[in-house]
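Only one protein chain is missing; all other protein chains are in place.
Presenting chain A:
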Amino acid sequence: MAGLALEQLRKTYAGGVEAVRGVSLDVPDGAFCVLVGPSGCGKSTVLRMIAGLETVTSGAITIGSRTVNEVEPADRDIAMVFQNYALYPHMRVYDNLAYGLRNRGTPRPEIETRVREAARMLGLETMLDRYPRQLSGGQRQRVAMGRAIVRKPQVFLFDEPLSNLDAKLRVQMRVEIRRLQRSLGVTTVYVTHDQVEAMTMADRLVVMNGGRIEQVGTPIEIYRRPATRYVATFMGSPPMNILPAEVVPGGVRIEDATIPVATPGLAPGAAVEAGIRPEDLRLAPEGLAFGVAFVEELGATRLLHGRLGGAELVVQVPAGPEPAEGAAIRLAVAPGALHLFDPGTGQRLGMPG
């Protein structure tokens, strides 16, 4: 078992495109680390560099105590699960699982034991004689995972492994992957663009944007205290509302309402951006004036869409008949739920909360 460390990792492609611009990250031994970000943010490139499928332009990748920049993928002691599973179509499930062991000259009885064990863990015992084309999407996904676990590697790498599955199966596999990783205790790096997957699976969540890391933390830390406006709006569904605000003594003013919040180091009159999660707004006798333009019913909750001054706003309220579309209401912000960001840099300001 071993941890993984990235140090100032960079990748510049031949055309001059900078895919990864200095990523430093520590993944402790046994941790489940999720890299999340929009497509093109460099998360897959980071993963492929860890796997050894892309060369490193500069920086260092360390697995355990060994720097592996120049080590062949086969010798890095990693296993990878691909988005399209990448099963060997001409081999039966058994041979798919055994291939990596055979290449390493593992004795035949041990191959047999390990393959059977992996198949048992994944519920594939009855499918060992089938070809990948005879399996469903979820079963193929399991075979791909089985191929990773038979090798008992030091690091698992997952590249958007669930995005080819339907929604129901995705939820199920999410839990299965997490459970499997816990029981094996193997250090894992998991790449996804789905923030729900990221929130639910990660021990350690890494939000990436434009080839850089925006924030690293536990999912709750990142949700509660996003370091930048980008992270604030990327994580969470529906996304955080961002409203223009002005610092006044004792708080910030949004439109015509003043919301009490600590503003250390900010001069009155300074322009800031105020971030409020939809679930942190509630109906109140007085406060922010909001016209409900449109209501989305989600069953347990409702989403009110509308405008507050010049900005779009979404409010999440409990189920119930009120307020209806077209209603004019007032909103209060839950105490300590206001996030302030610098309008220029997007960085978090002060220590509200």
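Operating definition for what follows: a contact is a pair of C-beta atoms (placed from the backbone, for glycine too) under 8 Å apart; a residue touches a chain by one contact, two chains touch by 3 or more; residues count from 1.
By our rule, contacts and distances are computed from a predicted model.
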item: Name per UniProt, for the chain absent here [options: "Putative monovalent cation/H+ antiporter subunit G", "Aspartyl/glutamyl-tRNA(Asn/Gln) amidotransferase subunit B", "sn-glycerol-3-phosphate transport system permease protein UgpA" or "Amino acid adenylation domain-containing protein"]; value: "sn-glycerol-3-phosphate transport system permease protein UgpA"
item: Hidden partner chain, touching residue among A:A74, A:V175, A:L298 or A:A334; value: A:A74
item: Residue of A:L25, A:A51 or A:V317 in touch with the missing chain, whole complex considered; value: A:A51
item: Hidden partner chain, touching residue among A:P89, A:P249, A:G265 or A:P321; value: A:P89
item: Hidden partner interface residues of chain A, rising order; value: 51-53, 72-74, 78-80, 82-84, 86-90, 99-100, 103-104, 133, 147, 151
